[in-house]
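Every protein chain but one is kept in place in this view of the complex.
Naming follows writing order (A and B), and every chain is counted from residue 1.
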Amino acid sequence: MPTMLEVTDLGHRYAAKDGVYTAIDGLSFTVGSGELVCIVGPSGCGKSTLLRSVSGLLRPTTGQVRLHGNLVSGVPADLAVVFQDYSRSLFPWLSVQRNVEFPLRRALGRAERRERARQALEQVGLTGAAGKYPWQLSGGMQQRVAIARALAYRPALLLMDEPFASVDAQTRFELEDLLLRVRREQDTTVLLVTHDIDESVYLGDRVLVLSKSPARVVADLTVDLPAERDQITTRESERFVAMRAEVARLLHSPPAEVAAPARERAGAVVGE
Amino acid sequence: MRRAVRGLLGLAGLLALGEVVGRSGLAPEGYLPPTSVVLTRLVELLGDQSFVLDVVATVLAWAIALGIAVAVAVPLGLLLGSVPVLRHGTRAVVEFLRPIPSVALIPLAIVVFGMGPDTKIFLAVYAAVWPILFNTIYAMDEVDPLLVDTARSFGLNRGQVLARVVLPNAAPFVATGIRLSASIALILVVSVELLAGAGAGIGKFILEASSGSGRMDLVFAGTLVAGVLGYLVNAGFEGLQRKLFAWSATTGEVPQ
Partner (left out) sequence: MTARTTRFLQQWLVFAGLVAVWELATRAARAPFFPPPSQIARAMYQQWLSGPASRLFLTDDVFDHVFPSIGRMLGGWAGATVVGVALGVLLGRSAVAMDFVGPLLAFGRAIPPPTLVPVFLVLFSLGTPMQLATIVFGTVWPIVLNTVDGVRAVDKVKVDTARAFRIQGPQWLFGVVLPSALPKIFAGLRVSLSLALILMVISELVGTTNGIGYQMIYAQRQFELPAMWSGIVLLGVLGYVFNTLLLAVERRALAWQPVGNHAQATGG
């Protein structure tokens, strides 16, 4: 599996009122092509800062991000982001269809744009809502629109910042399965940030556990669950339960030396 | 700090531009006096008793007009805001009266009140009533019903709910209305003085300066004074509002 994303020694510091605030510090990890990697960390640990740095929205203070081996400075062309706050990330003055088409306007002609948007909306099950305005849809449906917009853009790497944190539990399950399905269909590489332990294990091929702020990578766990997952059977399986307990333990009492989180070591912990 | 410096630099830039344009001869002699001339006149005027009296006359008329507008519009707004039947019934009347531009009433006010200060005060009141009235009515709608229910569940009666819950909640909006009206009233007073000719006032001063000799330097100096007054009125009310309603999450702005 070729490496798509390579994050090396990433750090970000803000000038705060009382001196310098370090949001993230010395973060290193990679994401392979076609992988779905979940980053889980305690709230306020700098997850969003990390994602913004990876996406090129924020210039990191130290370290570097490479996508396909190219240094990221500014937002790369083949990257899309789904934000947590769908109600603010969709453009309220555009219909659902036009929201999905909006980022494609530069590159594609009218007919092609339409077709792409139609396909993407079909993928997320919103074919009937194309003419509606975002406020006419429920929260879960709005987030589907945001996902469709990202899919229609056909990014090599899809970044998701707590994408399901603002919808109710039932909808969240639906959207999680939707994500697993479309990512298989489209073979997209996904980096997803969440604070929900269960979600990270349920969705991920790998789970990166972060420490409290300043965030560092505490562990890099491979999720050895079958690729085909199910909200009921997967979640009650022994492997899933053991895995989420492991992640919870790492989150609450991270191992002392976190400076060099080795994959092998984390694997040894999980691998019994 | 840096913002204040930049603001002053911006002001200096405008003054310098005024100086350059004034001296460039773009406009005929005396039409656009350079900044230095205007500022000199301004300083002279501030020491001139009759001009100071003009300023006092304007400010006095403004204060009286604003006082009357508040005394009329706040109670009326509270009444219309709390009795829906009255409010809907009078809506067409209000919608008809409001768009009549106050200046359209200048000819009428002159024949009714003559040239005295009554005219400008009447017109300023007419113009200043609306923002206060609308903000007050709006404020009564904005009171969270949950807050009223909470108060009633603690055993407050209607009067107490009004005094302790509804009015404090309405206050920031009313204050914003008063601030808007204060600016409008000042503009109206000066305008009416200028258009209708009054006994005394900044507007009258500008009118006299412009007619006959066409002393644009005096016109600009008078305009500057009027502008500074307006600026101070707005800034003063804003400061007061920030101080009084620091507890309030709302800015008191009413979506128009």
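Operating definition for what follows: a contact is a pair of C-beta atoms (placed from the backbone, for glycine too) under 8 Å apart; a residue touches a chain by one contact, two chains touch by 3 or more.
Note that the structure is predicted; figures quoted are calculated from it, not measured.
Participant: Please pick, from B:Ala63, B:Leu76, B:Ile110 or B:Ala171, the residue that touches the omitted chain in the full complex.
Facilitator: B:Ile110
Participant: Of A:Gly63, A:Pro103 or A:Pro255, which sits in contact with the chain we cannot see?
Facilitator: A:Pro103
Participant: Looking at the whole complex, which of B:Ala27, B:Val43, B:Ala71 or B:Ala163 touches the chain that is not displayed?
Facilitator: From the options B:Ala27, B:Val43, B:Ala71 or B:Ala163, the contact with the absent chain belongs to B:Ala27.
Participant: Could I get the residues of subunit A that touch the absent chain, sorted low to high?
Facilitator: So the residues of subunit A touching the missing chain come out as 52, 55, 57, 75, 77, 79-81, 83, 85, 88-89, 91-94, 102-103, 105-106, 133, 135, 153.
Participant: Contacts of subunit B with the missing chain: which residues?
Facilitator: Those residues of subunit B that touch the unshown chain are 2-3, 6-7, 9-11, 13-14, 27-28, 31-32, 88-93, 95-108, 110-112, 134, 138, 141, 183, 186-187, 190-191, 194-195, 202-203, 206-207, 209-210, 214, 216, 219-220, 222-223, 226-231, 233-235, 254-256.
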